[in-house]
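Working notes, beginning with the structure itself.
Just one protein chain is left out here, and the rest sit where they should.
For chain A:
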Amino acid sequence: MITLFINGHARQVKAAPDTPLLYVLRGELNVMTPKFGCGLAQCGACSVLVDGEEVRACIYPIIALEGKQITTVDGLPARWQQQRSLPNAPDRLHPVQQAWIDEQVPQCGICQYGMMIKATELLEKNPSPSDEDINHAMTVSGPSAHLCRCGSYAAIKDGIHRAAAIIKGAELITTNTVEG
């Protein structure tokens, strides 16, 4: 049995050691936010953070992940809470998730679990990314570019800038929107 640390919890896993993480997360552990997009490390829909680095769960065998800290979008609120020593709040969201709502980033949303992971990785390293930094992170920094069929890229850029502002606690640009 392999032990994986998923979103702060140790989980015992029965799957064979060469099983890609994605199948273990979704099949055995019911962690459903990483999505299957290609299985080829070409799209980023399955991305998770492993010790703060973006990794493609669709090809990464669990044997290589023993003892490492794995974070999925489900675990982003707790990650944020822990980083900032915030009190536990059940409906807390990570600033990236909040920014995704504020900026209405998703169209269909299937790519956004990977996009939010990549955005979190970027913002943890670079709290004030420029457009160029975002382009670099989303296009060339990982095993492949993070792909969005719906074309939400411009919204993602807006979302990352807004998340950076939330993280800094900066005065937010108020937009003329109404809660849905």
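The criterion applied here is as follows: contacts are C-beta pairs under 8 Å (C-beta built on N, C-alpha and C of every residue); 3 or more make two chains touch, one makes a residue touch a chain; residues count from 1.
What we mean here is this: contacts and distances are computed from a predicted model.
S.K.: Between "(2Fe-2S)-binding protein", "Twin-arginine translocation pathway signal", "Polar amino acid ABC transporter, inner membrane subunit" or "Ferredoxin-NADP reductase", choose the name on the UniProt record of the chain that's been left out.
M.R.: Result for the unshown chain: "Twin-arginine translocation pathway signal".
S.K.: State which residues belonging to chain A touch the missing partner chain.
M.R.: Considering the whole complex, chain A reaches the absent chain at 15, 19-20, 23, 26-27, 32-33, 35-40, 42-43, 45, 72-74, 93, 97, 100-101, 104-113, 116, 134-136, 138-140, 144-157, 175-180.
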